[in-house]
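A single protein chain has been removed from this complex, and every other one stays in its place.
In order of appearance the chains are A and B, and numbering begins at 1 in each one.
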Amino acid sequence: MTNSARLQWVYAWLLLSPALVLLVTFTHYPAIKSIIASFYSTARGKRQSVYIGLDNYHTLVADPVFWKVLSNNFWYAVWTIPLSIALSLIMALWVNEKLRGLAFLRMAYFTPTVLPLIAVANIWLFFYTPGFGLIDQIRGLFDLPEQNWMGSPNTALYTMIAVAIWKEAGFFMIFYLAALQTIPPSLRDAAAIEGASKVYFFRRVVFPLLMPTTLFVSINAVINSFRLVDHIFVMTEGGPNNASSLLLFYIYETAFKYWDTAYAATLTTVLLMILTVLAIGQFFFLDKRVHYK
Amino acid sequence: MNGATQSRPIFQLDRALNTFGAWVLAVLWLLPLAYAVWTAFHPGEYETRFDLFAPLTLDNFADAWSQAPFARYFLNTVMLVTGIVAAQFFLCTLAAYAFARFTFPGKGILFSLVLVQLLVMPDILIVENYQTMRKLGLIDTIMAIGLPYVASGFGIFLLRQTFMTVPKELDEAARVEGCSFLGVLWRVYIPLAKPTYLAYGLVSVSAHWNNYVWPLIITNSVETRPLTVGLSIFAVTDSGIQWSIINAATLMTSGPLLIAFLLFQRQFVQSFMRAGIK
Partner (left out) sequence: MLTSLLKTASAAAIATLTTVGVAQAVDLEFYFPVAVGGAAADTIEALTAEYVAANPGVNIEAIYAGSYTDAGTKALTAARGGKPPQLSVLLSTQMFTLIDEDVIVPFDDYVADADKDAWIGGFYPSFMENSQTGGKTYGIPFQRSTPVLYWNKEAFAEAGLNPDVAPATWDDMVEFGKKLTKKDDAGNVTQWGVRIPSAGFPYWMFQGLSTPAGAILANSDGNEVNFNDPKVVEALEYLVALSAEHGVMQPGAIEWGPTPKAFFEGETAMMWTTTGNLTNVRANAPFDFGVAMLPAKERRGAPTGGGNFYLFKDSTEEQKQAAVDFVKWITEPEQAAVWTIATGYVAPRPDAWETDAMKAYTADFPPALVARDQLEFAVAELSTYENGRVTQALNDGLSAAIAGEKSAQEALDEAQAAAERILRPYK
């Protein structure tokens, strides 16, 4: 071993250590700690936390709210991920086309990224409000009856999904737009000369070139489908009867409203497991499709 | 070009349809902002009535301003976001440099530990991070809001990708001229990664400016609360939602960022392009 190699190690470790310390403290340690805590009871007053084996997991399996929340989160992901990605791609294509009013279009699509969801949720609440809310005012023009969108278990989750898509699409658009602009215009001209239709050109040339972006954006969309719960705090608080509650919101309620930190840790562990499965899947996918390394 | 002449009418119809669709979507997307502007500048009774001749007023802004310490919340958010972004730039740069240009044992494992954070974000580890902050005595501090996000897996990953594209020759040339490790980082890598910093900065600023759940949990006082938490406390009262005042508060506090982003949009897109986030 040479001296310079050893020096490299020392430098590398010095450079890495501040970031690693924080990363371990606030990501790896709490993740492992959650798993450990899920095998203990919650300490309350004079009662200490004790090891209770799989009790929390038994509670979890028997907890109808947990299953409800899990299935809600599944549908939330199933709708928000593809729809927000598809919409963002369409937006980017439009903006890239230099349509009339380009500046206005770009601003309109991008605005939700900058407005805090927690504040805008109040506005969405007005839109959905039965009777005098915006949607019902418009429906009223067509003599349609009022609809209690947020107050019905059948539609409450979809009101949340719509808000999430609205929030995300413009943000993802920026990434697609950047990618589209790196596609050389000569490619399009060549395709036009060859007589290829726009659809064909998009399917065979543009879309494959956008693949890395799609992967990047989809990772973000997946994370957001577990993370984006701000609007629930304002709009439905998970109701009615947990119809619009999501996993992270339930974790929050359990930990900071019911003060049951052990059960919250158990729920966190489940979320970690879901993310791990997704991560493994995506790494395989990433490795195959994109050569990041 | 010749092909296009032949199909001009179809091409134009196609373009018109696209323009129409784009505008419809844009109007839909702008509705919440439009509604916020409408209510903020009109008296409360026009919250649900859209009358062209409704009187204009600035009272809602004055009311919002007097009812909650928004200046303080704004200051807190600015301190929080600049603190996070500065710390992220610093820590992620060092770590990314190590991953991009050094060989050392354990590199692969450490890098995968970093990648873990791309999915397992601090946002979902609120319960345990709260306990940690309590042990550190940092509850209800601005530092506690930012700390879990500072060592960002995304930032390290992104900068590493950029640093790896820097030609080795530049690196070596700088070294021949007598630059130290850090000197090379400062003179060669960082200047070349400017677009990446800008792009990453944009993502980070918008994420932390709007972050809600973690700050809600970890802050308890006016001195630490960021805007999002301040706005949510302000909006929730026994007397129901007063959209005109809440929206005035929202516009007032989001306005600066909104304008800044609108002005620099083009530059952002370009920096994304050059940063190779695609």
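Assume contacts are C-beta pairs under 8 Å (C-beta built on N, C-alpha and C of every residue); 3 or more make two chains touch, one makes a residue touch a chain.
Quick caveat, the model's predicted, so the values are computed rather than measured.
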_Given that one chain is not shown, which residue among B:170, B:233 or B:262 touches it?_
B:233
*For the chain that's not shown, point to the residue among A:77, A:92 or A:150 touching it.*
A:150
_One chain is left out of this view; which of A:24, A:52 or A:65 touches it in the full complex?_
A:65
*chain B residues touching the omitted chain (full complex)*: 44-45, 47-48, 67, 134, 137, 139-140, 217, 220-222, 225, 233-234, 236-241
_In chain A, positions touching the absent partner_ = 44-46, 65, 122, 125-126, 129-133, 140, 143-146, 148, 150-153, 156, 236-237, 239-243, 253, 256-260
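The rule is simple: only the chains that are shown with their structure count from here on.
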*Under the touch definition given earlier, write down the residues of chain B that touch chain A in their complex.*
1-4, 14-15, 18-19, 21-23, 25-27, 29-33, 35-36, 47-48, 91-92, 94-95, 97-99, 102-105, 107, 110, 113-132, 147-148, 150-151, 153, 156, 161, 181, 206, 209-210, 212-213, 216-217, 227-229, 231-232, 235-236, 241, 243, 246-247, 249-250, 253-254, 257-258, 261-262, 265, 268-270, 272-273, 275, 277-278
*asked:* Using the touch definition from the top, list the residues of chain A that touch chain B in their complex.
replied: 5, 8-9, 11-13, 15-16, 18-31, 33-34, 37, 87, 90-91, 94-95, 97, 99-101, 104-120, 122-127, 132-134, 137, 166, 169-171, 174-175, 177-179, 181-182, 189, 192-193, 195, 198, 210, 212-213, 216, 219, 222-223, 226-227, 229-230, 233-234, 248, 251-252, 255-256, 261, 264-265, 268, 271-272, 275-276, 278-279, 282-283, 292
